[in-house]
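Here the complex is missing one protein chain, while the rest keep their positions.
Chain naming follows the written order as A and B, and within any one chain the residues start at number 1.
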Amino acid sequence: MIKNIDNARKIKMGSSFMNSAIALVISLILGMVIIGISGYSPIESYIAIFGVSLGTLKGFALSLSQATPLIFTGLAFAFAYKVKMINTGAEGQLYAGAMAAALVGAYITNLPSGVHALLGFAAAFLAGGLAALFVALCKVYLNANEIIVSLMLNEIIIFFTSYLANGPLKPPGSGVGQTKMIEDTAKLTKLIPQTQLTTAIFIAIITACVLAYLLDKTVFGYEIKVTGHNLKASNVAGINVSKISLITFALSGAIAGMGGAAMVLGVNYRFVEGFSSGYGFAGISIAALAAYNPIGVIFSAFLIGILKSGTITLNRTTSIPVELVDIIQVLVLIFVAAPALIKSIMSRAKKVRSKSSREEHMEVKTSDI
Amino acid sequence: MEIIRMENISKIYPGTVALKGVDFTLNKQEIVSLLGENGAGKTTLMKILYGMTAPSSGRIFYKGEPVRFKRPIDAIEKGICMVHQHFMLVPAFTVVENIIAGSEPGSNIFLDKKKARQEVIDLISRFKFNVDPDAKVEKLSVGEQQRVEILKVLYRKADVIILDEPTAVLTPHEVDDLFAVLRRLKDEGKSIIIITHKLKETKEIADRVVVLRDGNLINDNVDPRKVSTKELSEMMVGREVNLQARRPAKHIGEVCLKVENLTVEEDGKEKVKNVSFAIHHGEILGIAGIEGNGQTQIIEALTGLRKPKSMKLTLDGKEVTGKSSDFLKAGIGHVPEDRLSMGLVKEMSVMENMILGYHRESEFCSKKGLLLKKQISQYAEKLKKDFLVKAASIYSAVSSLSGGNQQKIIISRVFSREPKAIIVAHPTRGVDIGATEYIHNQLIELRDRGAAVLLISADLDEVRALSDRILVLYEGEIVSESMPGELSEVEMGLLMTGGNYMVEEGKQRD
Partner (left out) sequence: MTFNAEVLYSIVASTLRSSVPLILAALGGCFSVRAGVSDLGLEGMMLAGSFFSVLGSYITGNAWLGLLFGMLFGAVFSMLHAVMHITYRVNASISGMCVNLLATAATPLLLNEIFGMSGKSPIVEAFKKPDWQWMNNIPVVGRILGAQNVLFFVAILLVIVSWIFMYKTKIGLRMRMVSENPHAASTVGLNVTAYKYFGVAMSGCLAGFAGAYLSIGQMNLFVEEMTAGRGYIAVVINAFGKYNPLGVFGGSIFFGFFDALQTIFQNIFPSQLVMMTPYVFTLLVIALGLGGSRGPAGVGKHVDN
């Protein structure tokens, strides 16, 4: 009898899911505490948040559109993590991709609609990929710390694109740093009028599916997983670890770049200075919450998108802080990263409930986040 | 005069009983050798004495007083110190710093470096240790580092010194030096326990031998002068030590794997010095030797994991070079030294591990790079059945299997590719008897099918039982080539520890 998903993976997926779910719940609860401190009723606030983001058309569209760039950056981090590399450069890759898409969108003319938009995505893919490739080369050949190289590159890319948008590429008469508006043929179709929701979300979901397929069904994905789990064994098995690391990390950056394209071609129709509200770093939490599973990223991005949509909308009428979602994201990351931490909170909760239980001495092992 | 008495010590771990009611005593100014196989319980017993772990039951008396050690520092304060097998030193610090760290002299918060240095120098000269106090430990030889470990213990005024496998990493010359040191310490009033499984050394240095087996005390008053190594090993192992029935090669063919002028350099030293040998089809060539004499480097060179300084390798006449994937493709199979860190991905399933290394072969992978899942699972099921791998299913994670079954995955994977030549390293290390026998049978069968097998193992019994020809490796050189049975176990042991001159002079019997 052939099973479709191995038992080993089933059990692991199950426990990762539980871990993520509990982390999310704890973070939401702590979020309630923050709301409470601000002077609002937590329950009412959450009901309002979810009510808006799931209950209204505009709110739902905002949920999905907020989720779109997050799917890209979440996939980027998750994919790189499959070879145990940490891509903190998504923010910069996002900006690089956005600029590339903006240039393709604005300066190339006479292309049919669909093709133009896809070309924009392709340019963004390339730009993000090259930025990440640079980091990966430093890591593989110079043994540099990819975290710091990525972070430095982020600043450099953001400053450089800002320079372009304020200088040579700035359209006359513009108040802010931005580039020329893209051609109509490059603009993505809106799925719901007067919202930010475009066909980009389909591209995001398709990308996630492609990555899932890649990891599960191809030899390349197999080699990625082996390398990520056991570098030595990977070498012994004849796998070219350097090549795998380089390609995977570059792909990770390329996907993050596509997130930039989604913003440029779908929302702003041009590169705008400062267009990203931390999408790059949010990707880290999104990926962790999804237990680094590509399909899971879709859902965790959606969840965060819901929270963002609700808080953004409510922020207009109440003063529930927009930063609340950022805090929740960090909390999620903290709790997902430390499953032992969750276990100890859970067992303390149980201890409070049953006074007679004695807490066992906990075995603490190295955790893989 | 009794200085330590351990009464009825038991230690139970979930799933195993490491010690079953063991009594142990140590007299003042005595050197006791605590003898036993891997897993006999000797290290556990000493860990309890030293305070690293608590006994499940039993009592300990030190100098007549009952004691209970909760942490090593409690034992150290009483004067019981351990010199670990893997040195607890800081390579970047000097000898003085390593010795005093944690117990520094000086009355205030500042380090009194002068005083520390003087105290260490006094200690060195008192015990005639011959170590440079200002040298950085990373620059010292292994023997010297061990002496620093011992100085650490003496600095803390130890009365009882426990040494864990002290000779495992020493050259024979360094072993002599160590024994001279131990005798001096004994004369100065120290009491010493040596944990070991080395018979020859036990007979040389110990006043009394205590033998453990499977957590039981077998004999606590063996006089090393009156007993033979054969008797000792029988006590350790519990059965008559016999050479396993030999199954000589049926048909040894042409040269298959030829190694010429293999030299490997590491950290500026030559770890393998111009070694050449050849393995024929249908032959098992065994390389015997203590770990650390160049085996790892030879394996790495022969499997493409390391580019040696020089080597000419031919397989059936065709030269083999390149990376590990090239060697695999050429038909050289590899059963690695350390199955979990080098041969398996424990988080992945049995099925996925069974194609590791061969995953790009056309039977598992389409031209476009897609995994042929159906073929792979059928292959894995067959392998699991043929090689008797005990697992819940081919989808179970490898981490859930026992050591022997994990090793079987590697064996099944490599052997069923029908490699022309195969490099097998320590195949039954940490594997139970049943799986060991099975793996040995598989090796013989593979050989009889015409493969050339290179067997590298620290288990001399294994090498002597399986090989058709035996090489002894010592400090990167082949010091002897013999047919099985030509040399006795003792002679081989001597060759492995560099005593080849003694064998040439005349046969030694114990």
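The rule is short, and it goes like this: a residue touches a chain if its C-beta (ideal position, glycine included) is under 8 Å from a C-beta of that chain, and two chains touch if they have at least 3 such contacts.
Note that the structure is predicted; figures quoted are calculated from it, not measured.
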**OP:** List the shown chains that the missing chain touches in the full complex.
**Re:** A, B
Original post:
Taking the entire complex into account, which one of B:Ile3, B:Val22 or B:Ile76 touches the absent chain?
Top reply: B:Ile76
Original post:
For the chain left off this view, which of B:Leu111, B:Leu372 or B:Val479 is in contact with it?
Top reply: B:Leu111
Subject >> Of A:Ile108, A:Leu130, A:Leu231 or A:Leu341, the residue in touch with the unshown chain >> reply: A:Leu341
Original post:
Mind pulling the chain A residues that touch the left-out chain?
Top reply: 34, 37-38, 86, 88, 138, 142-145, 147-149, 151-153, 155-156, 159-160, 162-163, 166-167, 278, 281, 284-285, 319, 321, 323-324, 326-327, 329-330, 333-334, 337-338, 340-341, 364-369
Subject >> Residues belonging to chain B that touch the chain removed from view >> reply: 71-73, 76, 82, 84, 88-93, 97, 101-104, 106, 109-111, 152
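Please note the rule applied: only the chains that are shown with their structure count from here on.
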Original post:
Just how far, in Å, is the C-alpha centre of chain B from the one of chain A?
Top reply: 47
**OP:** Report the residues of chain B in contact with chain A in the complex, numbered from low to high.
**Re:** 303-305, 323-329, 334, 336, 341-349, 351-352, 356-357, 359-360, 365, 369-371, 373-374, 377, 392-397, 400
Original post:
So in the complex, which bits of chain A are touching chain B?
Top reply: 2-3, 5-9, 11-12, 217-220, 222-223, 225-226, 229-230, 232-233, 235-240
